[in-house]
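Below is the structure I would like to discuss, written out as structure tokens.
Every protein chain except one is present and positioned as in the full complex.
Chain nomenclature is as follows: A, B and C, assigned in order of appearance, with residue numbering initiated at 1 for each chain independently.
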């Protein structure tokens, strides 16, 4: 079967999460540089088609500063995203669950 | 509304495409190294949850060899992927369309 | 032979250039989001050891906006970097030369 508009919206949401994670994971980050990285990730991913909003929160308390900085990973951030495709809206979220950065759809509009 | 299993399957398909593209775009590639890169991408992404199959085809004729190698981009490859989520199957594809590496769902099982 | 302090400084400079390029190449970027990306790259790479300064200049006029955004590549930016290792200072630069994003040492202090 062909995908519905809702399914397309979910596909687009997934693309943005995969892109965000694999583009920016590994970036050197410290408590001092976390804010500029949050903004850059938000603005970069919002450029992509159908992406209405991206909110990235890097928790400075989770950043290991033993060597002054660490590499950004899923364990350091939560991400909320709003996608719109042909009038259908998806909200999706990435957060840690059982030691794994779980990406999940929170809701799809009817 | 909560997402359906089909919508979840589409979300998962999108994640894999975004991951594949943003992990490997920029990799130095030449006609000689294209095959090992294809295999590594296929095996790497197949590790991810719900990913049943990945086929990557890098076209050596599209690789600019003026400097001996180029950086992998969407214009060099096509990707086909099979995702399975709670019994629903999605096939999706990335290929160039109008100068843009378009990722699209080809079909979703009922 | 063991490397000298100057050689170590040059090695460190190279690491930062390779890291910068391969971490951020492929990031979705538009004229509107270029400034936040410049700042994030500068602050991210400055976290790394021996890195005293990083200046990234993304030229908005070089960004293809046919699809609203493009993926960051060497052709869009110039980078200047200052590295210090055991009292030796290296300045290095990345800019386009003959269609190739050339990374080069500009000077090493005695």
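The working rule: a contact is a pair of C-beta atoms (placed from the backbone, for glycine too) under 8 Å apart; a residue touches a chain by one contact, two chains touch by 3 or more.
All values derive from a computational prediction rather than experimental measurement.
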{"item": "Omitted chain's touching partners, listed by label", "value": "A, B, C"}
{"item": "Hidden partner chain, touching residue among B:9, B:45 or B:90", "value": "B:45"}
{"item": "Subunit A residues touching the omitted chain (full complex)", "value": "21-22, 25-26, 66-67, 71, 73, 99-100"}
{"item": "Where the missing chain touches subunit B, by residue", "value": "19, 23, 26-30, 32-33, 36-37, 39-49, 67-69"}
{"item": "On subunit C, residues whose C-beta touches the chain left out of the figure", "value": "1-3, 6-8, 10-23, 92, 103, 105, 107-110"}
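Just so we're on the same page, only the chains that are shown with their structure count from here on.
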{"item": "Turning angle required so that subunit A lies on subunit B, C-alpha fit (0 to 180°, nearest 5)", "value": "180"}
{"item": "Same-residue or different-residue interface between subunit B and subunit C, half as cut-off", "value": "same"}
{"item": "Inter-centroid spacing, subunit C versus subunit A (mean Cα positions, whole Å)", "value": "25"}
{"item": "Centroid spacing, where centroids are CA-atom means, of subunit A and subunit B in whole angstrom", "value": "19"}
{"item": "Centre-to-centre distance between subunit C and subunit B (centres being mean Cα positions), rounded to whole Å", "value": "28"}
{"item": "Residues within subunit B bordering two or more other chains", "value": "21-22"}
